[in-house]
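Note that this complex is displayed minus one protein chain, with the remaining chains in position.
Moving on to chain A:
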Amino acid sequence: MKVLVAIKRVIDYNVRVRVREDHSDVDLTHAKMAMNPFCEIALEEAIRLKEQGIASEVIVVSIGDKAVQEQLRTAMALGADRAIHVSAEGRIDSFAAAKTLAAVVEREAPRLVLLGKQSIDSDSSQTGPMLAALVGMAQATFASSIKIDGDTLSVTREIDAGLETLAMSLPAVVTADLRLNEPRYARLPAIMKAKKRPIEALDAAELGVDVTPRQELVKVELPAERQAGVRVHSVDELIDRLRNEAKVIP
């Protein structure tokens, strides 16, 4: 069974984001970039499915400029069999990504498509369900556990009220939540080997996909800062201030 994993290059989650002086966008020049953490989890799940003999091939795909090849090589060092780079310039929004991935799904015909539940830059959480709609597949978002039995996929999802289990036939689209697994680290020899591996090059325009963003970024700003608070010195003082100053307890 072929498994396709979509990965995204984003700012490292430890980096503090800066806003450009003209407020036109965030400033990513010189920022440390990395694979989106939820994509790492999706990839890890695919590699585990391969180790269990369920997946026969793990293909990773990423959309963007040449820089995304770095994350594709990381993915191969972690265990992906091959990589596809769909080149596209500029900001790629979720709908553009979903349409591009739909074209790749049609070429590759995977039985399972794995994505992260959201990317930590746009925080949109859209690409997985959009892709599922475009290719007419079932979807399971926010997966914390995946079981595959023949042609049936059973997914436990993290929902607001607890956990929910869905069943669906393959092919299907699944988005990974934080607790699906703990991703492994790439080993140095594998990283060296992955540097020499070829990456298949596709182009969004050649695939017939229009990646023009559907949303215009009007401005970005830092959120209103909270006013500096006070240190209280005892539980009694805390209760007094909550009761008489903030008036949030009776």
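Quick note on the criterion: a residue touches a chain if its C-beta (ideal position, glycine included) is under 8 Å from a C-beta of that chain, and two chains touch if they have at least 3 such contacts; residues count from 1.
One rule holds in what follows: contacts and distances are computed from a predicted model.
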{"item": "Identity of the absent chain, which is to be given by its UniProt protein name, from \"NAD(P)/FAD-dependent oxidoreductase\", \"HEAT repeat domain-containing protein\", \"Pyridine nucleotide disulphide reductase class-i signature\" or \"Electron transfer flavoprotein subunit alpha/FixB family protein\"", "value": "\"Electron transfer flavoprotein subunit alpha/FixB family protein\""}
{"item": "Candidate in contact with the missing chain, chosen from A:A55, A:L112 or A:M130", "value": "A:M130"}
{"item": "Contact with the hidden chain (one of A:V26, A:I54 or A:L207)", "value": "A:V26"}
{"item": "Residues of chain A in contact with the chain not shown", "value": "11, 13, 16-17, 19, 26, 93-95, 98, 117, 120-134, 137-142, 144, 154, 157-169, 172, 177-179, 213-223, 226-236, 238-239, 241-242, 246, 248-249"}
